[in-house]
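Presented below is the structure to which this report refers.
Note that one protein chain is taken out, while the other chains of the complex remain in position.
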Amino acid sequence: MNQLTFAIRQEAARILEENVVDVVIGFEVGTLPLKAQPAFITRKEEAEKLVYNGFCQNNLAAYLTRRPKEERIGIICRGCESRAVRALVIEHQHDRDKLYLIGVPCTGIIDWRKIERQVGENTLQAVEEGDEVIVTTRDGEHRFQRVDVLHDSCKRCLHPNPVGADIVLGDPLPEGDPERAWAPVLEFEALPPEERYAYFVQEAERCIRCYACREACPMCYCTECFVDYTTPRWAESMITPSGTQAWHIIRAFHQTGRCVSCGACERACPMDIKMTYLVDKLSYDMVQQYGFEVGASDEEQPPFAAFTLDDRNRFVR
Amino acid sequence: MHNPYKPIPMRIARTVVETDDQSLKSFELVFEREADREKFFAKYRPGQFCQLSIFGKGEAPFGVASAAWEGDFVRFTINKIGVFTRAIHKMKSGDAISMRGPLGNGFPIEDWKGSNILIIGGGYAFTTLFALAQHLLAPEIRSQYNDLTVIYGAREPGLFLYKEEIETWYKRDDINLYQAIDRPVEGWSHFVGYVPTVTKEIAPSAENTVSFVCGPPVMIKFTLPVLDELGFPPERIYTSLEKRMKCGIGKCGRCNVGHKYICKDGPVFTFAELRELPADL
Partner (left out) sequence: MYKVLPKTDLPKLIGRWMEQATVYAPVRQGDFTKFEPLSDPAQADLYYAANTRYPPKSLFLPQSEVMFRVKDGEFESTEDEVSSRVILGIHSCDTRALQLLDGVFLTGDYQDPYWAKKREQTTLVVLGCADPCETCFCTSVGSGPFDKRGADVMLIDIGDEYVADVRNEKGQALFGHLPDASREQIDKSRQVQAAAAAGMKKPFETEGIKDKLYSLFDSDFWPKIQQSCLGCGACTFLCPTCYCFDIVDEAQRNERVRNWDTCMFRIYSQEASGHNPRPTNTERVRQRIMHKYAYFVELYDEIGCTGCGRCVRYCPVDLDIRQIIRSAQAWEES
């Protein structure tokens, strides 16, 4: 058992025993070697189930808006989860007083697809050992450098450390390099428009409209999503290009200044569709044009949600 | 192969505003093709429903509110509540509309020849019960059954459906009609009170009687114990269920309650049957 797992179990057991929270949301061992499962622990004895490792691939903050309103929640928060919590609190989706954030500096999530692309679909066992991931399949053992199999969003991560946590377990990590973080955005932007469009079409066309991306996203909490509206209808419900493209574009726009760049949408997609390239560009623009980054402060509204009477644009007046 | 999803062309022959608040309108549809009319009436029995469709607004299921003897039309009484119903409320006589049906099982009335019939309805849910009562009132059919009793409640007098036809029932001696409104209103000479209370008061005999009960969930909930007290076994209490439907023929999966599909196994069930199903309504 790694040290973080041990520390998380201890802290979870403590806050349950001392009645600080009603539930602790964390991870437990999954049925598939390359995935951990979200876990909901309500009794201190069950805290022993919790694990923490690079296979914890979900953004747990997505569960906050699904839980009963009155519940006091302890939640394992990596950098992206903690920033999602901030954004949700700012958007009045959660009461910060009802949350207990167990901060964990994050070394990145291991992308099971990157591993299976190389070893096939029959993983029997997977463990992390320092900078390595050791995967056992039917035909033997395969070793990967952790950095080579991190999820793309984690490779670009700017903020591995949790913000505003009630307790931080583990040592702080160096912040990410903005140049490296935004490089893919600039590279994509540098492509000719027809190439960018072709890429967008090629990705969107695989969409089966299962909305796993939406449901996995901590910031997609609308009780009625625009695609579900029928009066009026905003997007075709068919899997036609116009239907799927509308979904991917409008979804991205709704994330402007709200996306925490966790990549949970891409990890959730059963069709391996790339999505973060769209929202990352919008996040980049938010930084460049408004100096705004989600989760940097615990009170600043996203620019597109905020307005002031002295706004230089006339439309608010 | 017959395509059960394919609607037939119909035309609106007459529309009637049923309620004072204008929210309920009846539409009498006639067939554009003789063959469709024959097919429809060969199969139709009260309690069945049809899928009406207005292309562009989609399809929606509605219970048939007329008996075959009333004429060559099919009546639907429609509450203005969603996209489809708002669209149909704007339509006028002469307008074209499409239809599929009759669908579903309907009331198994022919199984109860020689019995007393008790019909209990509340509000807007009276539509297929009206069709049932009208069906039973046809001279050659009426003689096959014993007493016919109808208890029909609405919030206020203006919310009763089919006012003209129902008025004629009072003049007949082969139907016992009890109409009730929730609160007293000047000029109202019939019952005042909720349907369960009125039912208790009237206390129809359960002996050799089968009952058909449709209404809002709260009415059903409080009427069932009354019927139980009166001695009606759940096998002799029928109701008609509603759930969101799409195909109407048991294929699209939407309207299941346990392993039953309301569209194809229903919409009419006895409470004995419903008791066997999971509570998924």
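Going by the order they are written in, the chains are A and B; count residues from 1 in each one.
Criterion: a contact is a pair of C-beta atoms (placed from the backbone, for glycine too) under 8 Å apart; a residue touches a chain by one contact, two chains touch by 3 or more.
In this text, all values refer to a predicted model and were calculated from it rather than measured experimentally.
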Inset, instruction - Tell me which residue among B:Gln48, B:Thr85 or B:Ser240 touches the hidden chain in the full complex. - result: B:Thr85
Inset, instruction - Please pick, from B:Tyr5, B:Phe73 or B:Phe222, the residue that touches the omitted chain in the full complex. - result: B:Tyr5
Legend entry - Residue of A:Ala7, A:Val168, A:Ala212 or A:Val287 in touch with the missing chain, whole complex considered: A:Ala212
Legend entry - Residues belonging to chain A that touch the chain removed from view: 30-32, 35-40, 58, 62-63, 66, 113, 117, 120-124, 206, 208-212, 214-216, 224, 228, 236-240, 267-268, 270-272
Legend entry - Residues of chain B (touch criterion as defined above) contacting the omitted chain: 1-7, 9, 55-59, 81-83, 85, 96, 98, 242-244, 246-247, 249-254, 256, 258-259, 264, 278-281
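Keep this in mind: only the chains that are shown with their structure count from here on.
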Legend entry - Inter-centroid spacing, chain B versus chain A (mean Cα positions, whole Å): 51
